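A short worksheet on the structure shown next.
Every protein chain of the complex appears in place save one, which is left out.
Think of it as A and B in the order they're written, each chain with its own count starting at 1.
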Amino acid sequence: MRRRTLILGLGFAVLVYLILFFYVFGLSPMVTGSSQAKWVEMELSLEPKFSDTEICKECHYQLYIGMKNHSKVSCEACHGSGVEHTIKRTSDTIVKDRTRDFCLNCHLDVGGRDAVKTVNETHHPGIYCVVCHDPHK
Amino acid sequence: MNRRNFLKLIAGFLPAVALVRGQNAGESHKSYVMVVDVNKCIGCGKCVVACKVENDVPMDFKLSRTWIEGYAVKEKIPIEESDVKKEVLSTSKNPFLDKSWIETTRGRKTFYVPKLCNHCANAPCVNVCPVYARFYTKDGVVLLDKETCIGCKYCIVACPYGATFTHPEQKVTDKCTFCYHRIKRGLKPACVLACPTGARVFGDVNDENSEVSRLVKENRVAVLKPEWGTFPRVLYIGLDSYVVE
Partner (left out) sequence: MKKIEFIFGSALLLLILVGALGILQMHTHPVMPIEPFESAEGIPWRLLVALYVFFVVSTTGFCIIISLGEVFGFTKLEPILKECMLMALVTILVGLMTIALDLEQVMRGYFAIAGHVNTTSIMFWMIMLYVLYVIFLIVEIWFYFYDDLIKQREERGLRGLVARVLTIPKASETKDFAKVIGFVTVFTAIIANSNLGALFGVNYIPLWHDPLLPVHFVLSAIVSGAALSVIGVYITDFARGVKIEGERYEAIQMLRVILGFSIVVMIFFTAWKFVTKAYPNSTLLSREAALPFINGEFAFNFWVMEVAVGLLLPLILLAAPQIGRRAEGVFAASLLTVTGIFFLRIDHVMGGLALKLITGMSFPSPVYHPFEIMATIGFFALTILLYYVVYKLMPMEVGE
């Protein structure tokens, strides 16, 4: 075949590959950099749904100061997300679960729970734990 | 120098190479790390619920950004597959309170391992995403750009820890972000806040006075699956590597 055809063909192929590499390594880092920066801004603008024990203490200091065993547990671990409650300050915007099952979620005597005091099913079955044990003391 | 020393020299370069891309390993930047104490985890699942509330993952969805694996192990050497029983808590329903789990743990060594995205310094998910939707921030957190993600699910295939999943409503992939919007305001991540025993501790390991630095100095820490070269940022105290993959 003629040399001209060979050069034309291979030249076309090399040209297409060069355009690809120029696009990948030259043009695109600008697009990725800007979209990532925009997303970081978006992440930082999200509103938290949990506040912190410091915020709860501002109104409920009496409840907090009396705690002995549960003092290391954050308020929202048991009472749920608190941001709505700090705005509305009503009783239905915070979780108050007094049932036996709620306490047994952490304190039931299954295997592997050396970090808490555990209790068996046979310990006063059916009765709410809060009848005898106040978690805020 | 003989071959072994040469290989050690090359291996020493790997973390540096991994950290250079997009990150600044200098002292002026933070390096966030989470230390998880397996001895303290009681498998209550409050971290899972808190994470789902904070980050808009449906409560009854089977998967979660963070989850707990409970292991009940019959102590025997050599250990066989039937000697290890595993159960997973990743929804609002806690399987560790079921009769079947209580029966299983009778007489076996039991412990609970909370797992989450490890924000690896050499993350496979960052390396394989075709549209560069996952990237490192300067403080070491791996973020996921949901506006760019096309949902090819290569990151789900590539993550050795199974930390990422497809969000059922948003139709993109989703993963733990160390609650980036909270930690930048000086708050703690939701799972750290919710843990009643203080098994999860979060902080900046570049800061010598932080709790995580103290824990790392005083304890023997391990990571999950170190053999894949991912250099994870979640460190475990009390991990039983014979059992936990």
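Everything below uses one rule, namely that contacts are C-beta pairs under 8 Å (C-beta built on N, C-alpha and C of every residue); 3 or more make two chains touch, one makes a residue touch a chain.
Owing to the predicted nature of the structure, the values given are computational and were not obtained by experimental measurement.
Peer 1: I'm checking contacts with the chain that's been left out. Which of B:161, B:180 or B:202 qualifies?
Peer 2: Only one listed residue reaches the unshown chain, and that is B:161.
Peer 1: Looking beyond the chains shown, say which of A:24, A:65, A:95 or A:131 touches the absent one.
Peer 2: If we include the chain that is not displayed, A:24 is the one touching it.
Peer 1: For chain A, which residues touch the unseen chain?
Peer 2: Given the touch definition above, chain A has residues 1-2, 5-6, 8-10, 12-13, 16-17, 20, 23-25, 27-32, 35 touching the missing chain.
Peer 1: Given the full complex, what residues of chain B touch the hidden partner chain?
Peer 2: Spelled out for chain B, the touching residues are 62-64, 67, 69, 86-88, 90, 124, 127-133, 148-154, 156-158, 160-162, 165-166, 168, 171-173, 225, 227-228, 245.
Keep this in mind: only the chains that are shown with their structure count from here on.
Peer 1: Would you pull the chain A residues touching chain B in the complex into a rising list?
Peer 2: 32, 35-36, 38-40, 42-52, 70, 72-74, 76-78, 80-81, 104-106, 108, 110-116
Peer 1: Would you pull the chain B residues touching chain A in the complex into a rising list?
Peer 2: Within the complex, chain B contacts chain A at residues 39-46, 50, 53-54, 70, 72, 94, 96-97, 101-102, 105-106, 108-112, 132, 135, 137, 143, 145-148, 177, 179-182, 184-185, 187-188, 190, 193-199.
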